[in-house]
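Got a structure for you, written out below as structure tokens; questions coming shortly.
Note that this complex is displayed minus one protein chain, with the remaining chains in position.
Take a look at chain A:
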Amino acid sequence: MSAPTLSTGKASAPPPGHHPRPTGPDSAREEFVRALRRNISAHGFLIGAVLCFSFFSWYPMVREFLLAFQKTEDGTTTWAGWSNLSYVFNDPAFWQAWRNTLLFTVLALVLGFAVPFVVAVVLNEFRHAQGYLRLLVYLPVMLPPVASVLLFKYFYDPGYGLFNRILEFLHLPAQQWLQDPDTSMLSVVIASTWMNMGGATLIYLAALQGIPGELYEAAELDGAGLLRKIWHVTIPQTRLILSLLLLMQIIATMQVFTEPFLLTNGAGPEGSTTTVVYLIYQYAFNFNNYGGAAALGLLLLVVLAGFSAVYVRLSRSSED
């Protein structure tokens, strides 16, 4: 059965299983009572979720807009106009936070977008141990973030950490990792990719398994080699999933908070891992500047809304 297309108009329609009765003087009234009862019970099922949404989602959404243009001093709240926004714009940390967030997003896409795809393409070729390899890739996703992040913090230690030991083994120079402003963000991205790549890999694998084998056969008949088959068959066939995951990762990585917060206490050396969301956190919970936090949140919202809109369009088209 297809999705119901009418809802408001249907309210007066006979309920399922309704048998036509002889029309009498009070049939219209009966119909009305039935529709009313149906609506009451339907709204009864809805009310719990609607209340939760009202209090913890819709109301905060409105409040976010209000907060961004309000100021609270000595317990009295007044309209602040654009002053919160201009305050945020004039904060030197603002531009740094955006630069860092963009850097994180770009690095996370290079690693977190490309690596799972390559891994999925390779795994999909294997006739053995696929279950084991899938299990391995997905394992970190199930760990509590604090475990993986603090473990990586231990590995990153320049003195006794495992990573410098590996570099030494490979005859590469030791790094300061999280303590060096030049490598701190990359270190955060590596940890984050390790933690999160399992989900994307499994989704790609499912998409790859949907590619009809004949397409590869046809490409081979045309004399296509391995790379051309990937370029002309694999990528076009998974294009939709690839673009959806790309957008989703952009939206998710631009909101990164937990990893830098746990790895470098948020700011990092010389503020090199301060992200936009960490700045929001600082405004709200360190400086008690809710107006500034809301104004900054609004800016992030505007930037991400563009990506979200594209995402929704694409995922709608994928459902047909």
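Following the convention adopted for this analysis, contacts are C-beta pairs under 8 Å (C-beta built on N, C-alpha and C of every residue); 3 or more make two chains touch, one makes a residue touch a chain; residues count from 1.
FYI, contacts and distances are computed from a predicted model.
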{"item": "Hidden subunit of the complex - UniProt protein name among \"Dihydrolipoyl dehydrogenase\", \"Carbohydrate ABC transporter permease\", \"GvpL/GvpF family gas vesicle protein\" or \"HcnA protein\"", "value": "\"Carbohydrate ABC transporter permease\""}
{"item": "From A:75, A:92 or A:210, residue that would touch the chain that is not displayed", "value": "A:210"}
{"item": "Chain A residues that touch the omitted chain in the full complex", "value": "1-4, 6-8, 10-11, 15-17, 38-39, 41-43, 45-46, 48-50, 52-53, 55-61, 63-64, 67, 121-129, 132-140, 142-148, 150-152, 154-155, 157, 159-162, 165, 168, 194, 196, 199-200, 202-203, 205-214, 216-217, 220, 226, 229-230, 233-234, 241, 244-245, 248, 251-252, 254-255, 257-258, 261-262, 277, 280-281, 284-285, 290, 293-294, 297-298, 300-301, 304-305, 308-309, 312, 315, 318-319"}
